[in-house]
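Each remark here refers to the structure printed beneath this line.
Omission of a single protein chain aside, the complex is shown with its protein chains in their original locations.
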């Protein structure tokens, strides 16, 4: 699996005074995207935490190309751009389903830490199952 | 101390497509209000949790009289309406500082639980220091 | 249609330090629930706003019976408890799908306002299509 697609709809709660999704809320959608990406590989992040494995965010970025408006149906595309022994780089692209327009493109780097906050090796099932991919092309 | 007043300003993050504070966000302001109420009595809620005492919300309600708009300066008034052995009822009133208009009035009931989720007696310092009050009159 | 059921999953973004859904976030789920209830009746709230009809929240309340935990699959049940010329009362019940436990029960009263903020009559399609219901029984 190179990429996972999650369908979401922009809620009123997510909008701001400009009538579009508040910029920070894209990052919550990215989170939902990567959790479902992992679930599609058979990796349930909640279970990892119960085994004492945590993936806190070390870096996050997003480029906003066009607004996601209230009630828009979106697709959050998620893939893994890079996999290192104690880190995983996710890529995200938010697409408006009505016309396929690219709305936002993001990147989130997660560290793999044990319960004491020390870096640890990525779990074997993540390493074995993830297919690294550079992501869809930049232009819409 | 009958009542505590916390100054806040409506952020873009808190607004929605109507240009006003999204209704659910008032409850986060109520939380800030009651934490500062307790702090003003010398009770730091974070410390209570470290001692294994938790105050989860059992009931919450709010009546919205007028919109809180972007960048408005607000006062979140907080008081304790009732104190029972294992419960505490907070009242809240959100006021627009510019003209004193009453924007929202809320009520939040917290349970007092131990780390296993069992009801326990309110900590002595809360019981000793809280002054129960019926709250400011309803009309603006 | 007496009731609508929306499936949601608790995101990390929705959790708090207690590991459960932050109490205010239930109200965003209620919003999603009532928007989808209306859509199931053929009423798209976004279109109402474009016609100058707004449903701001006048009152909201919630009783929390048990925590919604991270990654839990939930059902947000939504129904209309009462319909008056310029107001609509929604009821909500949040259920944990794994065992059917009742986690939270809510009530949200919406006013029907025109673009100048004046009360106006509920749109005919809402009045015609809504089936008022008292909601599911209280006990799980």
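We call the chains A, B and C, going by the order they appear; numbering starts again at 1 in every chain.
Following the convention adopted for this analysis, a residue touches a chain if its C-beta (ideal position, glycine included) is under 8 Å from a C-beta of that chain, and two chains touch if they have at least 3 such contacts.
None of the values given here were measured: they were computed from a predicted structure.
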Inset, instruction - Determine which one of A:3, A:24 or A:41 touches the chain that has been left out. - result: A:24
Legend entry - Residue numbers in subunit A that touch the chain omitted from display: 17-18, 20, 22-25, 27-28, 31, 49, 54, 56-64, 67
Legend entry - Contact set of subunit B toward the excluded chain (per top definition): 9, 11-13, 28, 31-32, 35, 44-46, 70-71
Inset, instruction - Using the touch rule from the top, list residues of subunit C that touch the missing partner. - result: 12-13, 15-17, 19, 22, 24, 70
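Methods note: only the chains that are shown with their structure count from here on.
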Inset, instruction - Report the inter-chain centroid distance for subunit A and subunit B in whole angstrom, where each centroid is the mean of the CA atoms. - result: 34
Inset, instruction - Could you please state the distance in Å, as a whole number, between where the Cα atoms of subunit A are centred and where those of subunit C are centred? - result: 27
Inset, instruction - Could you tell me which residues belong to subunit A and also touch two or more other chains? - result: 12-13, 70
